[in-house]
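Single-structure report; data block below.
All protein chains of the complex are present and in place, except for one that has been dropped.
In this document, chain identifiers A and B correspond to the written order of the chains, with residue numbering beginning at 1 in each.
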Amino acid sequence: MSTIAITGAGIVSAIGVGKSATLAALRSVASGIGPRRYLHSTHDEFPLGEVKLSDSEMKQRLGITAEPTTRTALMGMLAMDEALDQARLLRGADGARVALISGTTVGGMDKSERYYLDFLAGDSRNAYIDTHDCGATTQMIADRYGFFTLATSISTACSSAANAFVLGANLLRAGMADIAVVGGSECLSKFHLNGFNSLMILDREPCRPFDATRAGLNLGEGAAYLVLETEETALRRGATPLATLSGYGNACDAFHQTATSPEGNGAFLAMSKALKMARLKPADIDYVNAHGTATPNNDATESQALIRLFGKELPPVSSTKGMTGHTTSASGSVEATICLLALQEQLVPVNCGFGGNAMPDGIRPATDPVPPRKLRHVMCNSFGFGGNDTSLIISKL
Amino acid sequence: MTERPIYITAATHISMQQPLDEQWLTEPILHTEPYVRSIDPNFRQWLNPLEARRMGKILKRALVTASEAMTRSGINNPDAIITGTGLGCIENTELILEALCRDGEQTLKPTYFMQSTHNTISSLIAIHHRCHGYNSTYSHRGVSFDAALLDAFVQLSLGDIATALVTGNDELTPSYFNILKRLGYVGNPRQVPAGEASAAIMLATEPGDNPLCRLEQCRLSYGTPPLDTLPRDVDTVMLGINGHDANDELYRQIATLYPDATLLRYKHIFGESYTASALGVYAAAAIVNAGVIPAAMSLDGKASSAAAPRRLLVVNHSDSRCLSFTLLSKP
Partner (left out) sequence: MEQLVEELKKNIIEVLNLEDLQPDDIDAAAPLFGEGLGLDSIDALELIVMMEKNYGIKIKDPAEGKEIFKSIDAMAEYVAAHRTK
């Protein structure tokens, strides 16, 4: 199989717009989680990881005035511009077959939840009805560029963006696309803020992944896309490979819709599959960006799966959700981009929010940004409701 | 990519036709109302009440069509379970939206939220049957099922997996019917009924005892429809014509590419929905397997005299921008 290269990445999250702002925040451990500012909600008790731009500020940056738009689509376009620019695709694809695989669950919900009663009554806000579904958001993003020959949307809750890598890379391996742009976008919505609240898994304080005192997650929002292509295609186009996608694994915990099995079976299987595909041993992994939502359930079971897989050879592990918040459907690509930066800069993103109280049976997350050994292979975990678990491995060239 | 034959070893449906059988081949129910809900089987045969108490209709149907496809194919632990759904569990989603809009952000029922995400369907099937394999969900308008099928096709072709259960599921509430009607997608004069869809298709690289047909090709595209990529060496073409011009124009254009083929339509029998194509592929597989074409499906009245289809192409599009085709053949 030919090597799958990553030739571009773009990211938007609570810790910044773009890779350099993100890297600066990672280095200075500047969390983007804070009081609600942009989301229309009465829940002021929950800190959020909001992207620090209003919809109209995003539109201004993007140079668009047209409606309808959704916040998910706008964030997606900001990230996409950066990814395509780096991969030398922003001016067009020169006839290459370019697939867009985008993960989202919220889609246009930010508008639906504002205008739903108007929809029912047949009022004038109808422009937003047709932007409700996941596919509409993906097409809005795709249509900004005009060259995508395939566009589809994955919705596996919090692992959506990670699963986009799987189809994207498979299309390249099967020769059914020349380039695959993969990732996801998800804005905050009242819908899922209240939904997570109903499951009683939101913390009223800044979240504390892998800490014994953790009491739930903080929701965030964001978007990130990565450009995948074979090394040959990259070479031919004059794009620069930044790293490789060396393995990926998707498995189902098959235990419960919202809780994970005590042993973290799905997580273990997903990581094992990714290692097998990359032909690596657990000891070859130099850093793991954990799913690490800071819910009591996730961090305990992910710890179990990590300990089971890595044993005594556990590399530095951290969750970056203490900085970005949980960007739900976008988290797979937001954190894959953070992994890419970690590899390029030889930096371990530290586990913001860990107060030094490790769980009795858990892993102790990384607090030192200096890697104990050279980072060559990094693993990125994303787990979704329903036990939709996916693990990616990104490697140095 | 090595060329491995891929077979459809079982296919099941719950729709506006008699559920879970092929009675429509000989006695299709031709509905005339603009909006028709699915004919449900007695779910108790498959689900115990304690387990079923939280499931909306879409989940019950999905679980039953999936379970039946597993039983009939003898594949009880597929390597992949992949679902396409345009709107996911829209009934629960609407209950939350309604509560949020009318009562404000008060305490929401956790069950509605837990079962409002699109991937609830695929993961429910996995949880029920304890399948730890690949599990994913596509939600992309009228080609949601087509994307799920493509995902399975690619993994089977690459040899990453040997079996895959692909499902298409959508429910349609009265309020969402009205919303879609206002958008002009359904409920137009002379248009086929808007409906609901649940179909499950088992794919395998081994034919098993009794495969329905082979799945030869599967493609999905975006943008200007690349009609030149449609396979031409086929004897039968099944189109998603639904009686509404905005939808039918592209199909009519495609029909002209096949002057010698038998042309079929299926949406007047199975209804229009975001995952109507799942029922289309199901019906096509059943037709290839049975070797007969129901007269009611003929687009031009020529079908009844046609020979049994050997190579049947199912073409589907969404907004004339997403084009998909699925090529089935007699094994």
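Keep in mind that, in the parts below, a contact is a pair of C-beta atoms (placed from the backbone, for glycine too) under 8 Å apart; a residue touches a chain by one contact, two chains touch by 3 or more.
Values in this document were obtained by computation on a predicted structure and should not be read as measured data.
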Contacting the left-out chain in the complete assembly, out of A:69, A:258 or A:351: A:258
Contact partner of the left-out chain, one of B:31, B:54 or B:181: B:54
Residue in contact with the excluded chain [from B:110, B:207, B:243 or B:331]: B:110
Residues in chain B touching the chain absent from view: 49-50, 53-54, 107-111, 114
Residues of chain A (touch criterion as defined above) contacting the omitted chain: 198-200, 256-259
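Convention: only the chains that are shown with their structure count from here on.
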Footprint of chain A on chain B - complex, ascending: 1, 81, 86-88, 96-98, 100-102, 104-105, 107-110, 113-120, 122-124, 126-127, 129-141, 143-144, 147, 150-151, 154-155, 157-158, 160, 175, 178-179, 182-183, 219-223, 226, 274, 318-319, 321-322
For the chain A and chain B complex, residues of the former touching the latter: 41-43, 100, 105, 112-113, 116-117, 119-120, 122, 126, 129-130, 133-136, 138-139, 142, 146-157, 163, 166-167, 170-171, 173-176, 190-192, 194-199, 250-258, 265-266, 269, 384-388
